[in-house]
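Left out: one protein chain. Kept in place: all the others.
As written, the chain order gives the labels A, B and C, with residue 1 at the start of each chain.
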Amino acid sequence: MDEFEIETLADLELTDPVLVEGLPGVGHVGKLAAEHLLEELDGEEVRRIYSQHFPPQVSIDDGESELASAAFHAVHTEQGQDLLVLTGDHQAQDNQGHYRLTDRILDVAEEFGVERVFALGGVPTGELIEEYDVLGAATDAEFVEDLEAADVEFREDEPAGGIVGVSGLLLGLGERRDFQAACLMGETSGYLVDPKSAQAVLTVLEELVGFEVDFGSLEDRAEEMEEVVRKIQEMESNAAAGPADEDLRYIG
Amino acid sequence: MDEFEIETLADLELTDPVLVEGLPGVGHVGKLAAEHLLEELDGEEVRRIYSQHFPPQVSIDDGESELASAAFHAVHTEQGQDLLVLTGDHQAQDNQGHYRLTDRILDVAEEFGVERVFALGGVPTGELIEEYDVLGAATDAEFVEDLEAADVEFREDEPAGGIVGVSGLLLGLGERRDFQAACLMGETSGYLVDPKSAQAVLTVLEELVGFEVDFGSLEDRAEEMEEVVRKIQEMESNAAAGPADEDLRYIG
Amino acid sequence: MDEFEIETLADLELTDPVLVEGLPGVGHVGKLAAEHLLEELDGEEVRRIYSQHFPPQVSIDDGESELASAAFHAVHTEQGQDLLVLTGDHQAQDNQGHYRLTDRILDVAEEFGVERVFALGGVPTGELIEEYDVLGAATDAEFVEDLEAADVEFREDEPAGGIVGVSGLLLGLGERRDFQAACLMGETSGYLVDPKSAQAVLTVLEELVGFEVDFGSLEDRAEEMEEVVRKIQEMESNAAAGPADEDLRYIG
Partner (left out) sequence: MDEFEIETLADLELTDPVLVEGLPGVGHVGKLAAEHLLEELDGEEVRRIYSQHFPPQVSIDDGESELASAAFHAVHTEQGQDLLVLTGDHQAQDNQGHYRLTDRILDVAEEFGVERVFALGGVPTGELIEEYDVLGAATDAEFVEDLEAADVEFREDEPAGGIVGVSGLLLGLGERRDFQAACLMGETSGYLVDPKSAQAVLTVLEELVGFEVDFGSLEDRAEEMEEVVRKIQEMESNAAAGPADEDLRYIG
């Protein structure tokens, strides 16, 4: 296998498409969001990237192996621009690999006539979130304005340390290749898989790209997560109350 | 030395051969199994791979040095398909190296007309095993059925995290090169070298490939290991009983 | 993107220029010094280097992304030689990258007719500094003498372990390419960003290259840092005095 191999699974035309990247990251926000798009708006896999920069690993599904890779799905939307959705289970494993993988991703985007790129991800706050803001960054001032118009927040010196990995390089290398690229980062605690943060990010994306998607299944998944959180909190409070119970028993 | 060098030690024809890989891994199950095959069914070394992706190291045998490498042995079986057995003391040391080494291994398999590949290994359970099940994974549904027919277990989401290293890539890259490849993973505690797990894996392989091998020496080795385990357990129980002894002494 | 890409932002002639490198390092001394030069003597950005050896990262400024890079600014000085000032937020991330990046940097220096290179940095002493000495190292005895004449200190076996990273290689590779290169290392505690150490380094550089720069803003920044140090020391002494205060309260 070469350093990169890009498999063509289908050839089709997309109308004014945008690239939507959702590889693994903080709170799996980007991955959840991209996968939700594919569940709700039925997409067709068009390209698959294999690379020596992915981990040397196969995943197993029903006993069948699948080599580490990332996949592009084409999604036709009724209302707005079409989507080219990139999902996968892995980031590149080495410094140069991040650069080289991102360039291959942009090659595919170019091939489909993509002009705007949206990198979806999460930004960790370290505490449970009440209101899910979405932070932004983009390659140019014009795009920043568009994001602001869609209620994306821009805070000075956030995210501190910039944006690392494929999401960051889609902006950094994208700009050098004349793409307009933005990163949409949903606030998330950073401790849990966070469907609510993914929903917040998708709500912004809906407005920016002009499509509609049902959030029912994401909301269900969010409730499951909240159930988990409740249980954890109960356990903690019980543990805290423990000694008190002891006392009562002695009194009784 | 080039990145890879493949030495030809013998040229011979194999009848409908399968590749059997047993490089180091969990509980050394794969390595034990492959080496047992070579002890019992006398094989002939046909190829040796050297690589800059192996550790920069020589092993010493009777004062003589041997450069880190992996070896292919050709084994003629009386009953079934012939075997091309890959053994060695090392995995690749870097991410890309795993990919590139596995491709060279498949080159050799191709050269000998191999169509089916068996990667042997162990899967850690974290506890001592009573009954040694063998988990499986394969490149395609047809092969999965063959494995199930040979009592190989398939469990949902196992092994978690997929299969890493050469064993995993023999499936991942093998499939892309039109090999049928399977991984046979013997359950093992993960704490000890495990000849019993190796025997379980070989028993499955016997049925799948159609040969017979004597397990006497593996069983002897298994008993030695159990002796070791017993001693460890004794020491622990004595340690636990320690204080009691003290008391007795004072009483007496 | 290639392994390295050097962007030309302006083409202009420099008179007998010297390269001044100030990439991140101990106490950010070199970075502070180089950036102060650019604040005080208005320079013009002439080249920017991007590289797969920099971290896979963008920084965000007012919502706009900027790919990891290093920049060359051309500075015309009234009195002495012109300056080609290299600044940036990153070192190379891998061993070979340091060598290859440094060679690209020297390519640019060559292009502008640079003959002498000054790598600015800090040397950690482990304690707060009273008097800020500047240690030196150079590619040849003649240059060492020039530095000594400018009150640069040379101590046996210092810096222990030599000089690592781009600063070190500007000397090591520079010499092989017939540059005269020196490293000016301001003593610094190593615990804090150290504007005073940067000022000490620049004072030496002024004399060696023949220009003058105002230190007002650096001195302000130094006072801010000293304020920080004072506060830390107070907190410590209060903490130490804590129990005593308690006693007094009880007595009162």
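The definition used in the following text is that a residue touches a chain if its C-beta (ideal position, glycine included) is under 8 Å from a C-beta of that chain, and two chains touch if they have at least 3 such contacts.
Bear in mind the structure is a predicted one, so any value in this text is a computation, not a measurement.
Seen in the complete assembly, the chain not on display touches B, C. Considering the full assembly, C:100 is the residue among C:100, C:196 or C:221 that touches the omitted chain.
Of the listed residues B:11, B:42 or B:64, the one in contact with the hidden chain in the full complex is B:64.
Considering the complete assembly, chain B touches the hidden chain via residues 1, 3, 5, 50, 52-53, 55-60, 62-68, 93-94.
In the full complex, the hidden chain is touched by chain C at residues 92, 95-96, 98-100, 102-103, 136-141, 144, 147, 154, 158-159, 161-166, 168-169, 171-173, 175-176, 181, 183.
Heads up, the rule we're going with is that only the chains that are shown with their structure count from here on.
Taken as a graph of touching chains, this assembly forms an open line, each chain in contact only with its neighbours along the path.
Put simply, the chain closest to the centre of the protein, by Cα centroids, is A. Chain centre most remote from that of chain C: B (centre = mean of CA atoms).
With centres set at the average Cα position, the gap from chain B to chain C is 54 Å. Counting only residues that touch two or more partner chains, chain A has none.
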